[in-house]
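Shown here: the complex without one of its protein chains, the others still in place.
First chain written, first letter: the chains are A, B and C, and each begins at residue 1.
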Amino acid sequence: MEWSHDKLIDMLRTMWLIRAFEEKAEELYALGKVHGTMHLSIGQEASAVGAVSALRADDFVLSTHRGHGHCIAKGADLNRMMAEFMGKETGYCRGRGGSMHIADTAGGNLGANGVVGGGLPLAVGVGLGLKMQKRSQIVLCFFGDGAANNGAFHEALNMAAIWKLPVVFLCENNQYAISLSVKKAIAIEHIADRAAAYGMPGITADGNDVLAVHEAVSQAASRAREGAGPSLIESVTYRWRGHSKSDANRYRTRDEIEAWKARCPIQRFTARLIADGTLTEEDADKLRQEAYAVVEAAVAFAESSPEPRLETIEEGVYA
Amino acid sequence: MEWSHDKLIDMLRTMWLIRAFEEKAEELYALGKVHGTMHLSIGQEASAVGAVSALRADDFVLSTHRGHGHCIAKGADLNRMMAEFMGKETGYCRGRGGSMHIADTAGGNLGANGVVGGGLPLAVGVGLGLKMQKRSQIVLCFFGDGAANNGAFHEALNMAAIWKLPVVFLCENNQYAISLSVKKAIAIEHIADRAAAYGMPGITADGNDVLAVHEAVSQAASRAREGAGPSLIESVTYRWRGHSKSDANRYRTRDEIEAWKARCPIQRFTARLIADGTLTEEDADKLRQEAYAVVEAAVAFAESSPEPRLETIEEGVYA
Amino acid sequence: MREITYAEAIREALREEMRRDERVFIIGEDVGVYGGSFGVTLGLIEEFGPQRVIDTPISELGIAGAITGAALIGMRPVGEIMFMDFCTLAMEQLVNQAAKIRFMFGGKATVPFVLRTPAGSGTGAAAQHSQSLENWFVHVPGLKVVMPSTPYDAKGLLLSAIRDDNPVIFVEHKLLYKVKGPVPEDPYTVPLGTAEVKRQGGDITIVATSIMVRRSLEAAERLAHEGIEAEVVDPRTLKPLDEATIIRSVCRTGRVLIVHEACRTGGFGGELAAVIAGSEAFDYLDAPIVRLAGRDIPIPYNRTLEYHSVPQVDDIIAAARRLVHGAA
Partner (left out) sequence: MREITYAEAIREALREEMRRDERVFIIGEDVGVYGGSFGVTLGLIEEFGPQRVIDTPISELGIAGAITGAALIGMRPVGEIMFMDFCTLAMEQLVNQAAKIRFMFGGKATVPFVLRTPAGSGTGAAAQHSQSLENWFVHVPGLKVVMPSTPYDAKGLLLSAIRDDNPVIFVEHKLLYKVKGPVPEDPYTVPLGTAEVKRQGGDITIVATSIMVRRSLEAAERLAHEGIEAEVVDPRTLKPLDEATIIRSVCRTGRVLIVHEACRTGGFGGELAAVIAGSEAFDYLDAPIVRLAGRDIPIPYNRTLEYHSVPQVDDIIAAARRLVHGAA
């Protein structure tokens, strides 16, 4: 694959934006400035960025409870995202959704989802609609290793396959569904091997290598766009943080976590770009700093934004 | 495999019992003596008999809406079955269940099921219970090609596989789910190939060859009994009649039906037994006649049986 | 006026709307050449082709997702769940996704679909093919729930439902499919959220839904011979509910009998009773509010037991009589 300089830089920038956003989210949570829960994808940035960067801007994404990365990769405005995270009226969902439901429909992000596997049947509908409307867009549907054991996965992949819908199914296998190791949850090696049950291609990609993910999704996206039907991609990665706000990590070892941290997707990509001369150390550092600055500005925006007014509480249930 | 003479005769007898029962059921329905609906398995007798004859008498069966054959193969009393079909108090379910819900729990038949795929999650529970109770029984779970596209299939096969439960999943692929051809419902050749998605063996058997089905299920049953876990068997067969009571057959051709009728499982098996000297033409004819006589007796029993009393209508909702 | 069946009225609404609006399509199990389990969609695949009349695998959750996702990007799907009992497999998408998306996304998306599904007993299909689960959906903000009792209402309400920008659960009754009634040939709409007084009377208000409207009307005719004039109110849309029409009637009659087929406990009758007992009609009530509903049992197979599982005309007459004559 040929990579343009700008595209590579952009990918690294986006990975830093995600990292910075989530570190800040964690901090705000610890400070008691947000309530509810949140699911951090720190360590999985390559998966979100690699996948979404392989789409066209007008393509669609369906995301998950661990969706900040997908949302940022899809080009969300961090101010509105942070405002949503803080429950403000200026947020993407006017503060009604929160971390687990951020949606940027205008930007093609059809929403995070609080239900594991909840986006999979939706992908069938979006794919079907796109096909009926004879549009050239496709939909990329993210889900976790845990979601792959829900009935929704089965029905959605089968329907998308028999109707050759323009869908890319992207399973972020981060080794655990909360505390359940994928090794105990399935009796096979690779989730991608389930693609064969539906007659679609299945690819296992290194989810910590942004270019590998990009390449796998690019192929699947072309296939989908050409009308050849869906694919299943398994992006093998790892979440550094606990499952959600609170998690005593009783189900995994510190060694395991450290081993995966050593494979940090951002550091790996940075090293590569420096090695091949795309970037200097200073450029890289600047990118990182800019990302944190953007996030600080987003917090300032969110904090100065108004709360939803109580009188509006019943608005928007019906159209 | 070694076949005892009695066993072979028994299998043929059971196939005739099923055929006779269902022809009579159809007739009673046409005469307006039963209401509701029914799903006939005429043409699929080898599948039910081949599978259940590979079990021990104390094993369990979970059946489907098209379950008369499974029930008879599991050794049901035809009088009580017919009485249930006619909604009588002497029926297996005291007339509360009808064709779609006949259960003979004492005989190990845990019930037909009105919900496509409804038995699959139950099989997980039965298998789990058997394993926890350290019993040596297994459970055979029937379902159709249509059920294989429901989420229940996916969750059940995965759970049974990871816990190595003593379950044999038997998919009766009769080519259609009502009007939907299996060719349009899945994008692969063999449903049995889906076994690979769960790390269990998958076997496609000729569902019109009673011995082939018997052999496939025997192997799977041994495996299950030894604690090696579940298997998926696809029994390829065909239903001669419409989907249920009424069906204009708009979705298939007369030629197709005739071609399958030419592969009648009972005639094939009879011819084979006569050819290898197990049976004479006369013996075969006698078996057939006896079956129809047993069914006539069952009708007489059912017709002379009392209706449930209205005062008992609310009984049995709670234990 | 021309008389056609309830099933034909529904088919006509589908056909008219599909001709008018190419965003409308049909999706469900065996809705194509088979025409659906009750023949409602017969002939539509011939006119509109398999691209707009889509047969699905037995994947109820998938169907619900398909209509939700397609609606989200501008289509107006009409899904079918073959029996209401199998909505149990689709609840996640209907309740957690379709119903909530608009609110949850801050009002920035709409999910305009109709989900048609046949409910009710009376066909001998037993416990897993006879349920009336409408109150589950009534309980979910974001969904609308429609239950037509006549061919006229079926066509007019379905056109409104398809044109509505919200997810609508459209509950049909199996025993009504073959019932005939006058239906205009041209398109017309019956607005969602408006009840209809199907018969006027001053002695008692019967609020009934779906097939119970028909039975209540028959009961009312017979009650009239005994000098009891029953007013029969058909909410038609369970959510949003036209409370005003119901309350107005009860204020006039002072007696109310609620009739539905669904199991009594936890059913829509509770909602109706609560609406009435919490309203200004309370002061006009001359007798306790009576609910006549399905027994709290799974529907039995046996014909006689099945018949007596849910209210029949005689039961309605008896209940009305007791209520009017004060022996409630």
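Simple rule for what comes next: contacts are C-beta pairs under 8 Å (C-beta built on N, C-alpha and C of every residue); 3 or more make two chains touch, one makes a residue touch a chain.
These numbers were taken from a predicted model, which means no experiment stands behind them.
Peer 1: Pick from B:G50, B:G91, B:G146 or B:P201: which residue touches the chain that isn't shown?
Peer 2: B:G91
Peer 1: Have a look at C:T5, C:T110 or C:Q128 and name the one touching the chain we're not showing.
Peer 2: C:Q128
Peer 1: Out of C:A13, C:V31, C:L44 or C:A99, point to the residue that touches the absent chain in the complete complex.
Peer 2: Final answer for the missing-chain contact: C:A99.
Peer 1: Which of C:V197, C:A224 or C:A277 touches the chain that is not shown?
Peer 2: C:A277
Peer 1: For chain C, which residues lie in contact with the unshown chain of the complex?
Peer 2: 61, 85-86, 88-89, 91-92, 94-96, 99-100, 103-104, 126-128, 131, 133, 135-142, 239, 241, 258, 262-263, 265-274, 276-280, 282-283, 285, 287-291, 295-298, 300
Peer 1: Which chain B residues touch the hidden chain?
Peer 2: Touching the missing chain: residues 60, 91-97, 101, 103, 105-106, 110-111, 113-115, 118, 120-130, 132-133, 151-152, 155-156, 158-159, 162, 315-319.
Peer 1: Of the residues in chain A, which ones touch the absent chain?
Peer 2: The missing chain touches chain A at positions 34-37, 87-88, 93, 95-101, 113-118, 146-147, 149-152, 177-180, 184-186, 250-251, 307-308, 310, 313-314, 317.
Here, only the chains that are shown with their structure count from here on.
Peer 1: What pattern do the touching chains form: line, ring, star, complete or other?
Peer 2: complete
Peer 1: Whole-Å distance, chain A centre to chain C centre, using C-alpha means?
Peer 2: 40
Peer 1: If you average the Cα atoms of chain B and of chain C to get two centres, how far apart are those centres in Å?
Peer 2: Centre separation, chain B to chain C: 36 Å.
Peer 1: Check each residue of chain A and list the ones that touch at least two other chains.
Peer 2: 151-152, 155, 158, 162
Peer 1: Which positions in chain C touch two or more other chains at once?
Peer 2: In chain C, residues 56-57, 59, 61-62 touch at least two other chains, as defined above.
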